[in-house]
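First the structure, then my questions, so here it is.
Every protein chain but one is kept in place in this view of the complex.
Letters A and B mark the chains in the order given here, with residues in each chain numbered from 1 onward.
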Amino acid sequence: MLKKLDEFTVGEKGIVKEVSGEGRIRRRLFDMGVTNGAEVYMRKAAPLGDPIEITLRGYELTLRKSEAACVTVEVQI
Amino acid sequence: MTFIEIAVIVACVAVVGGVIATTIINRIKGKKTGCCDCSYCDNCHCRDRQEK
Partner (left out) sequence: MIRIALAGNPNSGKTTLFNILTGSTAHVGNWPGVTVDKREGTYRKKDVSAVITDLPGIYSLSPYTPEEVITRNYILEEKPDCVINIVDATNLERNLYLTTQLMEIDVPLVVALNMMDEVKRRGESIDADALAQKTGVPVVAISALKGEGIDKLIQCAVSQAQHPRKGTTVLKDGNLKHLIGDIRIALESLSVDNTLFHAIKLTELDELETSLHPQLVPMVEKFKATFEDDTFGNDFEAFIANARYSYIAENFARALKTSGKQTGLTRSDKIDRVFTNRWLGIPIFLAIMFAVFHITFSENFLFLKAFIPEDWESLSGTAFSGVFGAGAVNSPGVILQSLTGVFTDWLTDTVRGWLSTSPQWVSGLICDGIMAGIGSVLSFVPQILLLFMFFSILEDSGYMARVAFILDRIFRKFGLSGRAFMPMIMGFGCSIPAMINTRTLADEKERTATIRVIPFFSCGAKLPILTAVAGAIVSSFGVSNADVITFAMYLIGIVTAILTVILMRNTSMRGETPPFIMELPAYHLPQFKSLMIHLWDKLKHFIKKAFTIILASTIVVWAAMHFSFDWQYLTDEQINQSILAGLGQLTQPLFTPMGFGSQLGEYGWVFAVAAVSGLIAKENVISTFGTLAACLGAVIGEDPSGVQYVEQMITFTGATVAGLVAFIVFNMTTIPCFAAVASAKGELRKGTFHRTLLFWLVTSYTAATVVYLVLSWWWTVFIVAAVAAAAVWGIVVYNKKHPVRSI
């Protein structure tokens, strides 16, 4: 099942399928390791619901939901 | 004037003159003024850390 990263609930994981978005944000996501085939795990949302924290390539990354919306993920069960 | 009076005047002139002079010299040398010398300043262009 394909899902945008910002729609993830805590504890879900998946494999990145596509990264879209405006050039600068997209590049930044690539550089931080959000590329196709990367495994992501949704750890938590900040107390106010946004940004979110994900585990990726062995480290913790935080990004806003608006930026997470650029990432399409194949959900794994 | 007593010795102590002269000494005090000389010291005061030296301090004020010294501070003003260093500021001017730094400016002429093109050194960035405004160094606060704080320890956060690991990246400060104005602090000479070359020789320690």
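Please note the rule applied: contacts are C-beta pairs under 8 Å (C-beta built on N, C-alpha and C of every residue); 3 or more make two chains touch, one makes a residue touch a chain.
Quick caveat, the model's predicted, so the values are computed rather than measured.
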item	value
Interface with the unshown chain - residue positions in subunit B	2, 4-5, 8, 12, 15-16, 18-20, 32-45, 49-52
Footprint left on subunit A by the chain that the document does not show	19, 24-33, 35-38, 44-51, 53, 57-64, 67
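Throughout what follows, only the chains that are shown with their structure count from here on.
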item	value
Separation of subunit A from subunit B, taking each centre as the mean of its C-alpha atoms, in whole Å	52
